[in-house]
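Note that this complex is displayed minus one protein chain, with the remaining chains in position.
Here is chain A:
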Amino acid sequence: MWSYERRLQYPVNIKERNPRLAQVIMSQFGGPDGELAASMRYLSQRYSTKNRKVAGILTDIGTEELAHMEMVCAIVHQLTRDLTPQEIMEGNFERYYVDHTLALWPQSAGGIPFNSCFFQSKGDPITDMIENMAAEQKARTTYDNILRLVHDHDVCEPIKFLRQREINHFQRFGEALRIITDELDSKNFYAVNPDYLPDLRK
């Protein structure tokens, strides 16, 4: 189970509203490489993962991604809190506002709704770890893209924190991949699914 801790993993205290920036950053909530997809990817993959260490890393990173989702949502919320109709129009926020007012809803910056096809849970730990390493790099690139557009220190600091976490998670998934391959026949690393081995020669 999970229980709520009444704090953010890293503080978010934004003084100046900026709906245009909020529209971009919300991609890391419900977009293709966002934190919701990250959390659901790892927490879905763990059940069929037989290696206990790897199942542990999936549980713990999947849990941390929930905290990152909360930080991204806090950033978007504080950038759009109490916007006036004029600020909404001037900040090009009207197409989001008309469906969601100032609430959080998981979508990409371009308006594509969250979709579980953003991630895979394949039941093959080698496939899954390589997917996860790619996912961490895609999220890191997205944060790089966001950082080029941010000039507000209050927004920059939590985004930089999140970017750094993608790098740490990439490292841990790299180790998880090696833990799995270390248990395999070294001549046959990537030939079969080590977690599902009914005879293929039929």
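The rule is short, and it goes like this: contacts are C-beta pairs under 8 Å (C-beta built on N, C-alpha and C of every residue); 3 or more make two chains touch, one makes a residue touch a chain; residues count from 1.
As a working rule, contacts and distances are computed from a predicted model.
J.: Name the absent chain by its UniProt protein name; which of "K+/H+ antiporter subunit F", "Sarcosine oxidase subunit beta", "Protein CotJB domain-containing protein" or "Glycine cleavage system H protein" is it?
T.: In UniProt, the chain excluded from the picture bears the name "Protein CotJB domain-containing protein".
J.: Kindly state which of the options A:102, A:130, A:147 or A:179 is in contact with the chain not pictured.
T.: Checking the options A:102, A:130, A:147 or A:179, the one contacting the hidden chain is A:179.
J.: For chain A, which residues reach the chain that was dropped from this view?
T.: Output for chain A: 3-15, 53, 56-57, 60-61, 64, 70, 73-74, 77-78, 168-169, 172, 175-176, 179.
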